[in-house]
Each structure stands twice: as structure tokens, then as C-alpha cells.
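Here the structure is laid out as C-alpha cells; the discussion comes afterwards.
Note that one protein chain of the assembly has been removed; the remaining protein chains are unaltered in position.
All chains are identified by letter, namely A, B and C, in their written order; residue positions are counted from 1 within each chain.
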Amino acid sequence: VFLVEESDARGAIAPRRSDTHKGSYGHVLVVAGSHGKSGAAAMSALGALRGGAGLVTVATRSEVVESVLGHTPEVMGWPLENRGPLGMADLEPLLAAADKKDVLVVGPGIPRGEETVKLLGTLLSRVEAPAVLDADALNAVATDLEVLRRAKGPLVLTPHPGEMSRLTGVPTKDLQKARVEVARDFARTHGVTLVLKGARTLVAHHDGSVYVNPTGNPGMATGGMGDVLSGLLGALLGQGLKLPEAAWTAVYAHGLSGDLMVARRGRLGLIATDVAKGLCNVWTRWNR
Amino acid sequence: VFLVEESDARGAIAPRRSDTHKGSYGHVLVVAGSHGKSGAAAMSALGALRGGAGLVTVATRSEVVESVLGHTPEVMGWPLENRGPLGMADLEPLLAAADKKDVLVVGPGIPRGEETVKLLGTLLSRVEAPAVLDADALNAVATDLEVLRRAKGPLVLTPHPGEMSRLTGVPTKDLQKARVEVARDFARTHGVTLVLKGARTLVAHHDGSVYVNPTGNPGMATGGMGDVLSGLLGALLGQGLKLPEAAWTAVYAHGLSGDLMVARRGRLGLIATDVAKGLCNVWTRWNR
Amino acid sequence: VFLVEESDARGAIAPRRSDTHKGSYGHVLVVAGSHGKSGAAAMSALGALRGGAGLVTVATRSEVVESVLGHTPEVMGWPLENRGPLGMADLEPLLAAADKKDVLVVGPGIPRGEETVKLLGTLLSRVEAPAVLDADALNAVATDLEVLRRAKGPLVLTPHPGEMSRLTGVPTKDLQKARVEVARDFARTHGVTLVLKGARTLVAHHDGSVYVNPTGNPGMATGGMGDVLSGLLGALLGQGLKLPEAAWTAVYAHGLSGDLMVARRGRLGLIATDVAKGLCNVWTRWNR
Partner (left out) sequence: VFLVEESDARGAIAPRRSDTHKGSYGHVLVVAGSHGKSGAAAMSALGALRGGAGLVTVATRSEVVESVLGHTPEVMGWPLENRGPLGMADLEPLLAAADKKDVLVVGPGIPRGEETVKLLGTLLSRVEAPAVLDADALNAVATDLEVLRRAKGPLVLTPHPGEMSRLTGVPTKDLQKARVEVARDFARTHGVTLVLKGARTLVAHHDGSVYVNPTGNPGMATGGMGDVLSGLLGALLGQGLKLPEAAWTAVYAHGLSGDLMVARRGRLGLIATDVAKGLCNVWTRWNR
């Protein structure tokens, strides 16, 4: 079990070379959002942009595309023309959306239904890019963990303890007493990288290594923080960081942004977009 | 009659423990907003978020859900699919929305009609969580005060003098001459906590205790300030503060935020979202 | 011809008394906006809010109500359910909207058609509150100046030289050579207060007095500045300032806000909402 140090996280991100362009920093596809949860997509996309992504496209139900874009004009929308929960009818549009993307972030605020797990399983089995599974993508995958094994590219899962409980069947209370063991076991068994969120977020890789994150604070215990993290993690993968480094670097930077914001603005009123916007404080501190 | 002091308000909010998560700080359900008054819902939700709520969901007419979320992506929407004024057809959707919520904030900008009072009465009689009634929820309830007695959970009402006049039948002028008495009498008679807003906001509890708030200023005499207060009060209740402490703490913090902002930006141009955003100055000052 | 001095403008706004509430500072009705020009309504409403209005309601085509509110949640919307240019079918809805309002601001971005002048004439003949006519309300009124005489309440017109040319038939070039005379003559003839915008904005009152404004700068030569001014002027009228004081105070404060912003941010990139938000610098400087 490794403790992530600031020099590790800083060192994982290479300084930018001058002869680069937006294509050098990755195109992130965020599959997220629905009517009433458009903000989740917007926050994940913002996390990706503020995390250095070259381009960010959000694939979401057509009716909320403009709502998502309304928060951040730098984001592009990929309208999914069907209605209702994500299902097999969305496969072709999502495969088209995923074409030439460097990384997928799937889950924040998606409309989930019975077919969602089958859709995600098929999608992941046909896309080579690394994928971050978060929020309702985790809840969907929990119903059939075989989809993890069938994924063509590397997978990162970012559950909070409640979602981890659904993934493993272990009650949250028990899980919290054996976080390292449960996380390591899951990562190994399913061949993924697992980010188990909470007071001391863990990153467990399928090679058995486990990383403990020292940053973050209880002011971050508020809605949307996870969406920002999944976007940031997608951005780092898109910039070429490998796993598990990308995961523990994202977690470290996300928590540090929260710590720097809280020092200035208190704990109680911190909200998720503060942490996304505050990432610039981390990059400045790291000269990145 | 007690004068609330800063140490009281600060002391009512416990420092956050590190082993907590968003579930520890409450899920606030805001029932608010309508076409033309979507901003009221947005401001109440923002007050809740900047007041430290773990999660905030706004139940509102489907047509304005995305407008409400457009202001603050951290907010989730619960679309109410009927049309027109809130009525009994909204009962089941609202009961579903209220499930597993820690507190309700009801009223800012709701579409009010004949059935609204019956709806609110039935809703409150079936929900155990504490509820804050504000704005048009007060005007609805004023037509049948029996709904207050039938409420299952603790109630806080936050009228300004005009709304208080409708609740009591006492002309505003007379009411303003006897604020303490009128407020205490109402709180006792109806078994609620009453926040009577105005130049010196009062909190009257059903046990007969009355609290006078010293913060706030006439720069805050502008639309939406009450919406922010109701959201903040909901956030504090959701974080486990009890009544009447939650009420006088919210009122104190809200007024202090306004005072700190006015010192920086003058009185005339202060607007409600300034006070919501400025809550971070209070939390920093209080180390919370 | 008087030169407005800072002490005059500052002195025209009384310090706020502590025993006041939002009703003390006026409810401004802004009649503005249309599809493609929703921003004009938003900027006028923002000018009113940042100018100290107690409440601001925007009456606008239903289809753009939420667009207008999307910029500033403190604003309320009054949906006008008809379609197309403003005409007599909008009279009753507008009379209802104007009920209990303290001041009207009419014109920014309204959909103008043949019937608009008749509508405005009838509306103004039946509303006692003072009214600010701006932008396309001026272009409508230019086709029948009799509507000015029939107005029940005091009127302020805020044309730029092009609009003044349409109001008077005097070519812009000639008009600019005789600004004082043209403005004074128009104000006297039509019994109004006239704000003739430009490099040195003039305020001419129907009593023959003329006031020259020394603030403002060419960085303010960009779209929307007039919308902010009309809202600010409405706010001051709603706070009880009389004419012509309200007019030259608004013009002075608006230009001073622009001057203070330009000193910080340069001329080229100044935009109208900067000046609206920057009003707080004026109020702080004036201790108001």
C-alpha cells in the first residue's frame, strides 16, 4: 500500500511541449446526463476541460444537449436521439460518438434502465480507448460484472462506498472496515483499476498495488464532486497518463483543489464547480 | 426574548468530522419554481448548497427543470409532470420525491391554486422530515391553518410581514407594532417555529422562546433574499441542527453574509445570489 | 444648462433607513425582449437590480421568459402569451402586469410591429406610474408623438442620436450640432424628460432645464449599455427619486461605473454587463 505524495502526482504530469496542439491532449467523450440530471454531465465535462483535455464532447439525450452546453460553451454535444433509459438502440450512436475519441467517461446522471448494462457491456467490448465508469454506470454494471471482463480497453471504476456495496454485495459498514482488501480484491478479480472514494480515497490496480490518497476534506462531501473527478480522470487519461498513475494523480489533484479552496472559502459552502475551477490553483502550484 | 450572538450561531454548527460523506450532510428537497419564477427555485437551491447541504433536489414543473438547473449544475431536478397550479395530482410524485429526503423546503415560486393547500396539508401529514414553508406555501396555508397541526414532522414558517398578516389576519401595521407577541402567539398556537422576517428578524418557537437577530441590513431589501434563507435553513436542518437553533443560526448567518458583502460592495446593488455566494465569508470567519 | 457634479448625483440618493423592506424600493416592470433579443431584457433587468430595485419583473413573450431569467435568477417573468409583434392583444396582459408596479421600463428588444405604437399609447394613457421609454419603444412612438401627451404618468425617453433623429425628423448630423436646443425643445413640446445619449449625455426636462453629464467614456460604445441605463433609471424612479433628478443621477452613475471599470480593465473589451455589475463600485464610493 503506497501513500501518494505530492511529488508523485506532480511528476506524473509531463510539462507541455510547445510544439503541441489540441489533438495532443486527447478528445474525451463523456456519456452523461438526462432530464433533471443535466448538471452531472456539465460538471464531468467541466472537470475534463479544467483538467487539460484537448476536446470534450458530451453524448446525451438530445433534449438536454443545450442545457449541458449552457454551463460551458467549450463543450460540444453529441445528441442521442432516442428517448428514455439508455438501451441497445443507443449502441450505434454511441459507437459513432466514441470513434476517434481517446477516452470515455460514462455514467454521471445517465438515464438507467434494464437494457443499460447490456448497452454498456457491448459498447465497452467494442471500444479500445480507456473508459472511466462512474455513478449510474456502476449501478448498471453491478447487475452483471461480466461486462468488465469483456471490455476491450482499460477500465477505471470510481465508486463511493454505497456504489461499491452494490458492486460487491458487501454491506457498506463491513466494506468500510476492510477498504484496502475489498478494493484490491475487486480490482484483481475483474481486471480493472478501482477508485474507492471516501475519507481516504484508495486506488487499487489489477496488479495488486494499492494507493492511498492524503488530500481532500469533509467540505467536499457534497453533490457533484464525483462527477468532476471522473471528468478530470478522463482528461488525464486522454493526455496519455497510464493506469494506475492517471487514477491516483486525478484523485490527488482533485483533493488538493478542494483543500486549497477550503482554506480560502470555508468548508460548508464548497460546491463541486468550485473544485473544478480551483484545479488551476493546483496546476499553478505544480507549474503545469 | 434572547438576542442571538455570533458565538451562539457559530457554536450551533459543529465542525465537520473527516470520516463523513455527502450522506452525512443531508439531502434537501426544494419544492419550488414555475414558469416565470424558476429563479426562486434556483436561489433556494443555491442557498441550500452554499449552506452545506450534501445533496439538493428541486421538485418543479417539468418545463422549468432545466431552467432551474441552468443556474447551478450541482442541483438535481425532480420533474413534476402535471401542469398548472400544484394540486392533488402532484401528491404521489411529491411523496416519491420526498422519500429518503432529510428536509423539505416548500414554497418559493410555486404555482399556487385552489388545491395547493390541500396538497401541502396531505403531503406534510405524511412526511416525517422537518419542513420549511416559505412564500406561496405560506399564502396557501393561510387559507387553512389546520394543516400546520396535522404535519407529521417539525415545521418552520418564514413569513415576511405581508405574509404574516395573511397568516394571522392582523393588519401589517398593527403586526409590526407587536412583532414579538404576534410571533410567539402564532408559534405556540400552531406548534411551529416561526421566522418573522423584517428589520430585526424574530424566531419564535412553540415553547414560547423568542430570538432576535441582530444581523442584516437594508441593502438586503430586494427580491430573492428570502428564497436564499429558506434554502440555507433547509441545509442546516439537513445537517442535523434542531429547532429552534437551526432557524436562528440560518437567520444570523444570512444576515451576516449580507453585512459582509455590503461592506465590500455597497448597499444599493446587492442581490440575493451575492448573499448566497457570500455565505463562504461567514463559514471562513467561523472556521466551519 | 447645468453640469452634473458627483456630489449632486450622490446626494440625490438617500441613505437607506434600517426599517425598510423590498417594498420600500419599488417594483420595476420591464417590458422587453423577444426571440433573438432576450439579452436586451436581461440587461435592462440587471441594471434595475444592480441599481437597487426592490423587485424586478420582466414582461416578455412566453417563449423567451426562461431565457431572460436564465441570466439572473432574481428576476421574475411575466409571460405574454400572444405571438409576434406587440399589439393591442397584449394590452390587457400588460395592464395586469403593470398593476401595483412603481415604474415601467419599456422597449429594449421588444418585437415591434404596426400596432405597437397604439398599444404603447393606450398602455401609457392608463398607467399612473412613471415610465422609461427606450430603444424600439422610441422607434414605435416616433410614428405618433401624440402618445407622449396622452401618458398619465411622467415619461422619460432615452434615445441615442439615431433614435432622436427618428423622433424629431432632424438628421443626426444637424442634431448633433444643436444637441442642447433640440433636446430642450423636444422635452418642452412633449412634456417629457429627455435623455439624449452620446459623448456628453444630456438630460432635458420639460421645465426647460438641461443637465450635462461629465462621466462615461468611449469604451462604453458597445451594445447593451443603453439597456442597462434604462433599467438603472427605472430602479431610481422606483426608489422614489423624482424627475429630472432620477435621470441625471442614473446617467452619472452609469457613466461613472464605466469609468471605474475602464480604469481596471481597459476600454476595448468593456461590455454592458460589466457596467451593470460595476455599479457596486459607485455605490461603495458613495456609501449608498
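Note that a contact is a pair of C-beta atoms (placed from the backbone, for glycine too) under 8 Å apart; a residue touches a chain by one contact, two chains touch by 3 or more.
Since we're looking at a predicted model, the values are computed, not measured.
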Where the missing chain makes contact, among the chains that are shown: A, C
Contacting the left-out chain in the complete assembly, out of C:Gly26, C:Gly70, C:Pro130 or C:Pro159: C:Gly70
Option touching the unshown chain, where A:Lys22, A:Lys152, A:Lys177 or A:Lys242 are the choices: A:Lys22
Touching the absent chain when the full complex is considered, from C:Gly219, C:Gly234, C:Gly258 or C:Gly278: C:Gly219
Residue in contact with the excluded chain [from C:Arg10, C:His27 or C:His160]: C:His160
Contact footprint on chain C, counting only the chain that is left out: 35-40, 42-43, 46, 64, 67, 70-71, 160-162, 198-199, 217-219, 221-225, 264-273
Residues belonging to chain A that touch the chain removed from view: 13, 16-25, 49-56, 62, 65-66, 69-70, 72-79, 279-288
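The criterion applied here is as follows: only the chains that are shown with their structure count from here on.
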Distance from chain C to chain B - Cα centre to Cα centre, in angstrom: 34
Chain A and chain C: spacing of chain centres that average the CA atoms, whole Å: 48
Sequence positions of chain B contacting 2 or more other chains: 70
